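A single protein chain has been omitted; all remaining protein chains appear in their positions.
When the chains are written out, they are named A, B and C in that same order, and each has its own residue count from 1.
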Amino acid sequence: MLEQVKDWDDDFYERWKPIAMGFVNEAERCLQCGKCTGQCPAAAVTPGYNPRKLIRDLVDGNIKRILSSVELWQCFFCSGCYSTCPMDINFPFFIFMLRLGAMNEGYGWEDVKQLEAYAEKDYLKDGITVSIRERNPFVVDTVGDIGKIREAAGLPTKRVVSKRGVAEINMISDLSGMTSFMKKIGGVDLLDCNTCDDAQARRCKTKPLPSKVGKITTKTRFYNYGEPSGGKTNAKT
Amino acid sequence: MSKKTLVIGGGIAGITAAQKIAQNGGDVILIEKEDALGGNFAKLTYTFPVLGDAKALVSQEVQKVQTTPSIEILTNTTLTACQGSVGDFSVELKTLSGTRQEIVGAIIVAAGFHYMEPTAYTEYSYGRSPKVVTSLEFEKMAAENRLPQGNVRVVFVHCVGSRDKAKGYVYCSKICCSYSAKHAIMMKKANPQSKSYVFYIDIRALGKGYEEFIRSAMEEHNVRYIRGRVAKVLESEGKLLVRAEDSLMGNPVEVEADLVVLASAMEPPVGSRDLAAMLGIATDEYGFFQDVESNVRPCHSSKPGIFLAGSCTQPMEIASAVAMGGLSASEALAVTR
Amino acid sequence: MPRLDKVAQIPKPDKIFVFKSCVASNKYPGIEACSSDSLRILGIEPVDSDEQTCCGGFVTFANVAAPTASMPAVARNLSLAEEKGLDTCVVCNGCWTFLNEFGHFMNHNAEVKASVNMMLNMMGKEYKGTGSVYHIAEMYYRLKEELAENVKRPLKGIKVATHYGCHYLGGGKYTAIDDAQMPSYLEEIIEILGGEVVPYTANRECCGTGFTQVINGKDLSLEHTKTKLDSVKEADPDILVVQCPYCHSQLDRIQQQFNYRDEGDFQTPILHIAQLVGMGLGLDVAKLGFAAHVSGRARLENVLDRIGR
Partner (left out) sequence: MADNYLEAYGKETSQDAGERTLKYFEDLFSMEMPLSRMMKMMPGMVKFMMSSKDTREDLFKFMPQMTPMIKQAVTGK
């Protein structure tokens, strides 16, 4: 199908800038020089991912292509592009905002729902995003009980955030709409080596990715900027 | 009786201005802060778009001013004070032997430019690796026959310090595209076994024969032009790894290079703002001298009687600097007679 | 080269609010123990609060929370230090960038600050924006002299390579104490501690965590980490020192995964700069928390044997 330039939203970026709380600016300065892509760790492993092209599409207003792309979700958030950008474009913020926009269009939920449990089960429950629970059986075999190591290091067995602290971040979450947003995501259950059986541990040791479960239906994303690469053979997995 | 004209700067623009005034019967004091005339031109090996012998050309011009009796040449001399107005400036010059006072009718500022030292570009390993050099250092290497021999890869990087808000200047230095092509050709001529890669953003060939010159680098000398700004240069086991994006293909690429040449920006001459303050003329946001009207009066500074010539006003190639030297000479003659 | 003007602006306070990191506390407790103890030895009393939660950076940039939820969370944590009239010291690049970036953002956007403060007022708190956030590596560099005076267990003959991580130097293009492309302050700290610096090609490459890629783009993440680890292995340092617990976790754990999957033999111990400094300052070996390390445990023991336990 032929791309119709008349369909592009030419002033999307200009209108977006004042709304986006200052997270989005300077893109109009982009020279398309490709310095960002040249140092990008994600582009080095997937030639399809290209921050320069994403900026170009944003400024041109080809919103459909950006929001429905798989590439939008391949950014490493390393800020390397920002640190080398000759025009000081803070590209990671663009990715962050565009991902929110893509989710609004129904894309990318399968990625987010694998992360939701960190917020729901760890961050909001204990106040700490990465919990003491171990999800890697290899590590459990090597390291054992973190609590004992903490004790030996002269720390309390468990780092506990006070009840008050947890109540406060929960209120922030409720008030700002994060809780309801998380409900919408659904999320997957995080595995925990303490509760898993041996069969699951064997699966974990042979399969790198946690299995995907969850409620939300998400639209298929497309490789809009290049051929699939790495281990990902197609967008549906 | 006509008054003298003070020409500040002994580069090609200043030399031309002095010559033209003398040819038309004026008297000139030509001051140069370094110990020899010729300026940046004298540091080059070849000219472009025709590969002329730069050293021969410039020494010919220098000789002309040196043999003209109505031009007084003061090297190792700087301007330390300036008062008065058009037709009657009293200036104080600091020479090696002391200071001297002069009354001049007009002043031509031809202070030239400065090649930016790309020390801020740590991502290009400049200053860390001896194999990363600026274009000026490359010229020197070429003049001394020190270009790498054998089966080597040489990478030329455009826009180092130009078109860069974060570490350099927003403007385009105008001539880097052409002189990098010249360097690539020089490299090929000095070492036909070598491979040259030029990383560019846009090719700006702004002059007669420039486009053909750059095309000849690609077509006749087999220089590879890759569109993309180099992201980083890493040192690895005696080689340099150059990472960039081939932005026409959209792929990141890596070149294992033996020499990296950075086309550093043309920046205003050192101390241009101080000189401008002393003369009472305006500079632009970067420190180049500001013309009063850039279309029809490119050589008029913001103060009557003080004229501008050459690359102290904007990045400029030799031919334009010569033209502007002539133009400012005629303007100076008009107020000193 | 470090930006010495920026370094000089860092104060040497009597007390500092030590901001605990999630990975440091729950995966590598040595970092948490060493950061407090080393600061105490260097003359700064660490103060902490059990009300302090996570910075919230992970959930925000994992797109589980919008910035509208993260701003008040950041302001709340920063207000804990402000209440005590202290600056904040973090051990994690992520915390540093997130607290700094969002704090900076609120300080320059009165409308957002007012709406955030409305939420904080409900909990009897207020964010003023008076405190600064410093990375512990910055503090060590600032306390160079004190560090040199207090070295009890010099790292003599120990080859150390550095990994700076992305979110301190990259995000802090204009605010960090060193140049984003060729930093050298960790090297200086290593030399003060008596170690030997080993350069390697992929020094400024990302660790490969790729933020959330390690979870939902694992192939990309592993591929990148492999290039990094290959380069480290070539230089063969005794220790790879990092300044971010998240990089620490990635580089440490992925080595083991590669080893188990027969994709190489990686045995480089990863140490956080707080642990390295703690080691140099002669902290008790149990305090260094090496038991929580996954890769290169034998080599770590060997290092301890060489420099004394």
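Here, contacts are C-beta pairs under 8 Å (C-beta built on N, C-alpha and C of every residue); 3 or more make two chains touch, one makes a residue touch a chain.
No experiment lies behind these values; they were computed from the predicted model shown.
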For the chain not shown, touching visible partners are A, C
Per the whole complex, from C:Ser21, C:Ser36, C:Thr68 or C:Gln181 the residue touching the absent chain is C:Thr68
Of A:Asn62, A:Asn90, A:Gln114 or A:Asn136, the residue touching the omitted chain is A:Asn62
Note that chain C touches the chain not displayed via residues 66-68, 111-112, 115, 118, 121-124
Residues of chain A touching the missing chain are 1, 3-4, 6-9, 12, 15-16, 19-21, 61-65, 67-69, 97, 100-101, 104-105, 163-164, 167-168, 170-171, 173-175, 177, 179-180, 219-220, 222, 224
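Convention: only the chains that are shown with their structure count from here on.
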Contact graph of the chains (line, ring, star, complete, other): complete
If you tally C-beta contacts per chain pair, the winner is A-C
Centre-most chain by CA centroid is C
Whole-angstrom distance, CA centroid of chain B to CA centroid of chain C, is 46
Where chain C touches two or more other chains at once, the residues are 173, 181
Contacts with two or more other chains occur in chain A at residues 44, 84, 88
Contacts from chain A onto chain C in the complex sit at residues 21-23, 41-42, 44-46, 73-80, 82-84, 88, 92, 96, 99-100, 103, 108, 110-112, 114-116, 118-119, 122-123, 127-132, 136, 138-139, 142-144, 146, 148-150, 152-155, 159-162, 164-166, 168-169, 171-173, 175-178, 181-182, 185, 205, 208-210, 230-232
Seen from chain C, its contact residues with chain B in the complex are 173, 179, 181-182, 201, 204
Residue set of chain B touching chain A in the complex reads 123, 159, 163-168, 201, 227-232, 243-247, 250-253
